[in-house]
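The structure under discussion appears below in the form of structure tokens.
We show some of the complex, not the whole, and keep each chain where it was.
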Amino acid sequence: MFFASDNSGPVHPTVLDALTRANDGYAKSYGADDLTVSVTAQIRDLFEAPDAAVYLVATGTAANVLALSVLCQPFETVFCSDRAHIHEDECNAPEFYTGGAKLTLVPGGDRMSPVALRKAIEGEENRGVHGPQRGAVSITNVAELGNVYSLAEMQGLCSVAKEYNLPVHLDGARFSQACAALQCTPAEMSWKLGVDVAVFGGTKNGLMGVEAVVIFDPKRAREFELRRKRGAHLFSKHRYLAAQMQAFLQDDLWRDLANRSNATCSRLFDGLQRLGIDIVTEVPANLLFFRLPRHVHHTLLAQGAVYILMDPETGADDDLVTARLVCDWAQTHENVDAFLKLVEDAL
Amino acid sequence: MFFASDNSGPVHPTVLDALTRANDGYAKSYGADDLTVSVTAQIRDLFEAPDAAVYLVATGTAANVLALSVLCQPFETVFCSDRAHIHEDECNAPEFYTGGAKLTLVPGGDRMSPVALRKAIEGEENRGVHGPQRGAVSITNVAELGNVYSLAEMQGLCSVAKEYNLPVHLDGARFSQACAALQCTPAEMSWKLGVDVAVFGGTKNGLMGVEAVVIFDPKRAREFELRRKRGAHLFSKHRYLAAQMQAFLQDDLWRDLANRSNATCSRLFDGLQRLGIDIVTEVPANLLFFRLPRHVHHTLLAQGAVYILMDPETGADDDLVTARLVCDWAQTHENVDAFLKLVEDAL
Amino acid sequence: MFFASDNSGPVHPTVLDALTRANDGYAKSYGADDLTVSVTAQIRDLFEAPDAAVYLVATGTAANVLALSVLCQPFETVFCSDRAHIHEDECNAPEFYTGGAKLTLVPGGDRMSPVALRKAIEGEENRGVHGPQRGAVSITNVAELGNVYSLAEMQGLCSVAKEYNLPVHLDGARFSQACAALQCTPAEMSWKLGVDVAVFGGTKNGLMGVEAVVIFDPKRAREFELRRKRGAHLFSKHRYLAAQMQAFLQDDLWRDLANRSNATCSRLFDGLQRLGIDIVTEVPANLLFFRLPRHVHHTLLAQGAVYILMDPETGADDDLVTARLVCDWAQTHENVDAFLKLVEDAL
């Protein structure tokens, strides 16, 4: 009953098969190999973006911060949710890679509203050279608390960004799960809305560690390449990144795995709701936040459920404590049902 | 006949096996998994350094520049060979990760001499706050042009560094091959000489992409962890880095593969010498630099040999042009002999 | 009737005299001149801090960001008011000089409360290496909206900082005015409360452009010197910075000028209050924020009053708009009375 993260489960077996297949003879290094060439072409096709520049890196943070580094200047500020991963969970990597740009936090849960975004952008004015300058807008979908922006909601944010002539970054650590939830195409969730650089994440959806950065304006490509190398993120044995992505793309495995995670999480949602549990998120993807009295959490954890409490671990026994459940692609209905049974018994 | 690089060949099959074995069920992320704990303990054992902090990253550049970032300050300068990889081949990554430290280039081929190192260190004096301050000394073994520092030579450099109270970094992208050539232990090639942080490279010796950073003074450990995360080099699915390293350590595979590469290269050396070819390096490891007239190179390359010319590709046909041959672990005696035959025929 | 800023008025005449006196013959450069030596000793005396390291720089931003750069690491976050100058008005200079540290904004007007500070510090926990690490606490006194922290209030903040073992920076652009308002000594407003590095500002109080950075722990001194040089803030003709500071210290000119500014501002406060104007700040120093209908502001500005509207300049005529009045040392009672008369007539 492991619901702690989507980076803790196994990688999909076809990924290992692809690595084995790729492990044949000599190949050019640093991304000049045939497999990389073919896989990046496939991603361009998938995104219906024939001119896009596509790069593979091994961590989600690298994907995000390299993307930001080509979208904004050190004297600018990036607008993002106050719960954004780039703010809370990347140990100042965005500040590092941008050379010291600021993040302006837009309040309101894990999803920014166009109104709040506009207000934040307007707030960074009237100070001439004294204040940070307006820089990129960064959107995360699936958002950090499990909510999924609708295409209309994303469109609203992109429109505000474009109105101020600001580029848009999409943190797509869970791009697949969002696409699956929205039943849309990658293009519909990215450049068709105005996204300038999208991260198409694989690590949280069955790969060992590969994220594709899709840069829709190829004029930014060369700078990305140089910043990737300078950030020490250019892999010499690049074919093994490409092989993982190849498996991911084959027969839309990415969407299958995302559907699977989302469906398992949905089953969890239905079960908890049936039990009258207080669920914080709307749960259209593979993350679910819910509240239980602390002592119930402790009972569940003691009985083998693995998940993360968001609030401090100490406090009164009866305090309602928020916790996070994540379903990765390998999570099973049996586990979900076993967990629900545990909850039912514990109440 | 692929002699272009040691990052173009296949990974060793036991590495794939280890990945498959590791791909079982759920594991803690970000390096808290059992496999990582066990593998880093093994590396401490291997280095006879029970207090060392050991970290895995996926690229050699990351290993080097993160190591430098905990060894020096932005207002300092790093002393290294003017052929050092950190200077020539990392697109300013050392400058980036150190926050703008300088590299002071010590002339003299790929190996610094203690005399030249001392002169360089002395050169950065008398300027008070105006000049860069003396920072770390960075040694590469195997060096960039294929030479191997003897333990006595390394000791000489470390002694100079210690005399000025400067920390020592060892770029060990080819640590295994150097150890194999010197028939010494990892401890003998590192902390016993005064090395403060050593990179124990795996990528150029049969792994997909893993380097261990061994920090002998654990007081630097926490800063390294934070800088690794901030550099976007902390892997979430860390067990797959650990699994590769596990295979590398198992029955000293690292040394076996290094011996194999070195032996193949030695065969190449003997063969070329027999043919009277001008060999630039002494070749005690797996890199060999040699000179042939340009037109001979072109003949060889046209016939399927793959290797890199160090001098510009255009020029007079009869110019002696330096080229590099690299033997990776998978290189065969058959290939070597076939190549030697080609050379013989071309002369 | 110039109330727009305290950096727009003339410098005090004794400052020019001091420059003229200093302009005699040859002097050592880069701060090794006798005048600098004597002036920094005087500042140590003034702060009753015989071991402190004291440095002069020419801008307030330089003083603040160099101070922060020796107090925190690039992977840390600085806690400050969400109205702090270092956040709003320094165009990412703190992020630049710290190598990419973050600022965590503590809400609540221009003064942080110990409760809000503690909450912010507590908020940056539980994320291990993923979140920014807790760094320095930065306090501004006089605060940005004109309020003055009492010594007890500052003590409260310093205590929280010390509880978490965090260093404290004091942005003292208006140090003199705060000291004058609190009728305390520099020591009482700095190290006696736990401040680690204080900026003793001169530019906003009658000098051309000099701020002293007072570092109470001399172990940080050398790093400051190197970072000052690297930031291009070490003046070669340093005696002209020292001369200004000499005039400032002579017979406590700094306190006289501050008393003068505060008294003029107090007269303004009393007058506006008599007229029933809505005053936002408590006004114990030389800044005053007040509200009037937009059309009244426009009348006043049209009649020659010079000051800054904090809210956007366009909107309904009857909107209450906040504006800032600043009294510098050269401001006169006549001007204040003339301005009050204007307001009275405009109402």
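Order as written gives the chain letters A, B and C; numbering starts at 1 within each chain.
Here is the rule we go by: contacts are C-beta pairs under 8 Å (C-beta built on N, C-alpha and C of every residue); 3 or more make two chains touch, one makes a residue touch a chain.
If you're wondering where the values come from, they're calculated on a predicted model, not measured in any experiment.
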Entire complex copy count, 3 subunits given: 4
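FYI, only the chains that are shown with their structure count from here on.
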Interface sides of subunit A and subunit C: same vs different residues, half threshold: same
Inter-copy rotation, subunit B to subunit C, in degrees (Cα atoms; steps of 5): 180
Most heavily contacting chain pair (counted by C-beta pairs in contact): A-B
Separation of subunit A from subunit B, taking each centre as the mean of its C-alpha atoms, in whole Å: 34
Distance from subunit C to subunit B - Cα centre to Cα centre, in angstrom: 51
Inter-chain centre distance, subunit A versus subunit C - centres from mean C-alpha coordinates, in Å: 41
Multi-partner residues of subunit B (at least 2 other chains): 226, 229-230, 234
Sites on subunit A touched by subunit C in the complex: 74-77, 88-92, 95-96, 99-103, 105, 126-127, 129-133, 312
Contact footprint of subunit A on subunit B as seen in their complex: 2, 4-5, 7-11, 13, 16, 19-20, 23-29, 58-62, 65-66, 90-93, 96-97, 203-204, 208-209, 226, 229-237, 240, 306
Touch list for subunit B against partner subunit C, complex: 30, 73-75, 99-100, 129-130, 133, 223, 225-230, 234
